[in-house]
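All protein chains but one are shown at their positions in the complex.
Coming up: chain A.
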């Protein structure tokens, strides 16, 4: 009895093993191809759900057209000049970071877009932005233009009435990193310290992934 060959596995079982192996190989192939072709920093702008074209009045005079920024990564930040706490400190911090990046041979521009176009006229923006680095440009426009750019950037804004009759704004407080195609490349983290933020800027400028 010991010489009897063991019965070979039934054909259907062997067949299903082969199918499983083939399926696993196919899966690996699909995943590999997907990873290989995943969009990098230079993905087409059309795939990005954050960001969009804009044409706004510059604090430096004239207009800034997002079309003209093609080929160059840039930063965007929303706020308003009658913001007492976080807008000016973020502008000052971002300004010193961009200057530091500049001193290392980098060159990135940031755009500070007001969410308060009624009060933040080009003249108000010009005077306000003069307190910060040249690498940040203030932008304003008509209420409709501002509403549109805020919507494209998925920026939240809400007017809050104040007891004295004035109003203040609640708004998204994030520095958007935009790649050379105008696509959203992730938020810049200013709270983790300048060395990490500089690394994020370096990756953005070199066209790689930033997050």
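One rule holds for everything that comes next: contacts are C-beta pairs under 8 Å (C-beta built on N, C-alpha and C of every residue); 3 or more make two chains touch, one makes a residue touch a chain; residues count from 1.
One rule holds for everything that comes next: contacts and distances are computed from a predicted model.
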Name under which UniProt lists the unshown chain, selected from "histidine kinase", "ABC transporter permease", "Sulfate transport system ATP-binding protein" or "Copper chaperone PCu(A)C": "Copper chaperone PCu(A)C"
Option touching the unshown chain, where A:89, A:142 or A:206 are the choices: A:89
Contacting the left-out chain in the complete assembly, out of A:124, A:146, A:185 or A:201: A:124
Residues of chain A (touch criterion as defined above) contacting the omitted chain: 81-86, 88-89, 91-93, 96, 124, 127-132, 156, 160, 162-164, 166, 168-174, 187
